[in-house]
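Every protein chain of the complex appears in place save one, which is left out.
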């Protein structure tokens, strides 16, 4: 056991950190949020130049072969900078799905565009009636002729608006709640019958509702796992939880640092407010929560590729509950310690709160994960 | 609506307070706990002289006709002094049962000894398999000859060891969990077949397990409500919750006062520790909890004789949950603020914690009352 | 001690409830129940309806348009309004500057300013906070220099709620820079149309625009617009702040929100599950209901103590609880909403996109996260909860 980064990992952390430092200050971020995409395509290219877009893909597939620790490193820096680019959905999540569910040929077809930044591929798995349960699929895929016909709707497709293609789950057989019978399909955004409705999310990012009406998908655009995609989807969700946990830790860390800095300069009653013991103790409690969150993000990273799906899911649910808790407590405490300024769009604190609140709501809120843990424990 | 005491009530509060002040300082209390009874029989007589033992009985029955506010006043002073006498079980609870379930003749038979302090009558309702649910009764009462034959066991009979008689619930018909079919019987402690095992409780008070083996009870010693005692038992429990809530508020109030006083004299780092803002804020939080508890004790008092049993039970459960919460948070905070001294038998703080912890466990813990509220809300 | 409302009080409650039911426009009620803010027009419309009934300044002296209601009736009126929910009376006029004017102002000021407050013909805002004077409210830096029959005001106020709508602002201004912090402050009434005033909106993280910065650049204010004595403004400010005892807890708002939560929790969500069947959510809802019931009783105790003239000149421990617990419970109810809405907290308000499509998820979902963000303010403003704890520790516990 050792928690140290190796030289390559340290280099990765430093280069991502430098990129964010150079190109993601608060004002630049504001400009990015106001762009049509809701993020910076130029930054996306810069991610590509740093190798981040190829990071999770195996060397056999032309990627870099980074593992969960590398993803953690990148996501933590993304969280620290409140970066807006769709790295989580379009790289981490899509790469995981393709790794676990696609054939080498399919990967050869899809990966180059993702890795060079020219194509965004968004997972589109959630449905209105499923809540956070991604194996709940009503969208249907019927074999027809040389391919499939997809009908249904997908909800809350993260950064769906800029996607060139979607990885869509659809049911080949069974009832909506069955684990079996789910297939994964590559649907091009400009396929006939595909429509979507993009919108901004509360944290300045974006998502989309995706509608599929009589969409024809060729046979080879069904991923190789066939009608047994649920395990791959579950793996993806677990890896994504580890990634978003790291993002949350980066954001929390940065927010706590900013708040402590503020305590050292803001004066009231003739002294800096950081002199007040009650505020000092509140800050100390934030450190406790932060370190607990950091530990659980590490735990999630460690367990995210564990082969035992039940143990893995339990670990991920535990991590997400801790992350959600720390995110909420710390965001609230930091805004409180800033006072009014923390609630304005002009100051970063509130933006961190917004992203952290949305992270709570992504990939399962605490009620969902507590339910999962409770059923597992029965 | 008005929260003021009238002149008589104020007089009552002052006289009970004076009695406790005179005869219940911390050292005297220690001596009382070491006595065989675990309380002071002389104090019991003093209660009688002040009229407290006759307080909840109606004037028709030779009592004083005090209502819930009067009981609240007495219980609050008992809580403040950590008084050990069995006022709650042997007066408040037994009086309630007799008021709601006995005939005037039965009351005429039983009350004089209770009111003049010569006879202790203890309710014996709980059973091992019932948890906090007092309508769960396995003890049986079979009609035999001119009376009944009781068999079974009662648990956690508060101050059962000194009782001259018990008010025992026993099932005349039905299954253990039925609301119907429960009778209430007066069982003399020296009746044949009655045995009990007294023990001390964690807070320095006492209780007993009561065993009934072929105990004969005459027909007129079955209370007048016949086989429909459950409503009377429920009313009693609700009135008892209001009373114990007031006791808790008295104890909490006294504990908070003592803690604040300690903060003003205990010196560390060259100053009184009450100067430290973190401790000031902790003390402020205790005030918030105390006032919330006080409000819910008042609410319980207000609602304890409400005619609608469902509304009444919901109010009582709400009050008990708040009281339990405040009791635990404040007891913990006060011991913490005292440091080591608060954990010793030589200092009152820990004794308050012990009584408050046992109050949490009496008449329903928070899980029990949350369950009740949740089922009611369904 | 009588812990029930009297029959007369219950009758009064029914009268208020019926009036609100009959006169509050459904459009406004609907808007508020979804957790959205009342618009200026909504507030004006409702205030004028109340004015016609004689209820727009209930706490004022009867001869100035007050109702003469007992403290309990005032409370019932307030609670029924919040519970409906109806828009709240704009506090800056009715509860803040109005009482200062009728207590410390001269006859001309009373005649000039009070009637337009009562009918909301003039909209007021509050010029107390400054960038360097937040919790330390007496650290006023905005200067007012006497020049003949005018003051010339220079400086900046901030967190000024609804300054964008305001006709008038009441300001604490420093008129003596040599004096101690709390001395040398005067209380001025300033016409927002005065040359030299600029209002800059502050956008808050909920996406709304409630608060502003107000800049004063050589603004001329007639000396007649000063309330009371020069350099005594801090006394009037303290009077103003202490006036807001009841209502700050917003028990009625939280009660209305909990009722709404009960309704929402009993409806199956898109996934077919009812929130009330999720034990963790249900328990938190019940615990919040209990805490709110306790706070409601606490509020009634404070009212009863006031009516009985208790705690004259010293703080009532129970009243200190109102701000802290009241703000915590407002926030707790918004967190329950945030938790009930599930993933549909994510989409931002469609209206900001200028589109007119149906919302994504339940039709009340888009207001949930903004409400949660917005209500972080209630533990900050009006004396932050940290300041409240200082007050309890010092004024009540003597620490």
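Think of it as A, B and C in the order they're written, each chain with its own count starting at 1.
As a convention for this text, contacts are C-beta pairs under 8 Å (C-beta built on N, C-alpha and C of every residue); 3 or more make two chains touch, one makes a residue touch a chain.
As the structure is a computational prediction, the values presented were derived from the model and not from experiment.
The missing chain, though absent from the view, touches A, B, C when the full complex is examined.
The missing chain, though absent from the display, is touched by one residue of A:189, A:207, A:298 or A:313; that residue is A:298. Think of the hidden chain as still there; on chain C it touches residues 279-280, 283.
As for the chain not pictured, it touches chain A at residues 1-6, 9, 69, 260, 263-264, 274-275, 277, 279-281, 283-285, 287-288, 290-296, 298-299, 301-302, 318, 321-322, 370, 373-374, 377-378. In the full complex, chain B touches the omitted chain through residues 126, 128-133, 136, 155-156, 197, 199-202, 207, 209, 267-270, 276, 278-279, 328, 332, 335-336, 339-340, 342-346, 350-351, 353-354, 357-358, 361-362, 365-368, 370-371.
Everything below uses one rule, namely that only the chains that are shown with their structure count from here on.
Taking the mean Cα position of each chain as its centre, B sits at the greatest distance from chain A.
We define each chain's centre as the mean of its Cα atoms; on that basis chain A and chain C are separated by 39 Å. Distance between chain centres (mean CA atoms), chain A to chain B: 55 Å. The geometric centre of chain B is 42 Å away from that of chain C, both derived from CA atoms. The set of chain B residues touching two or more other chains comprises 277, 280-281. Across the assembly, chain C contributes residues 386, 389 that each touch 2 or more other chains.
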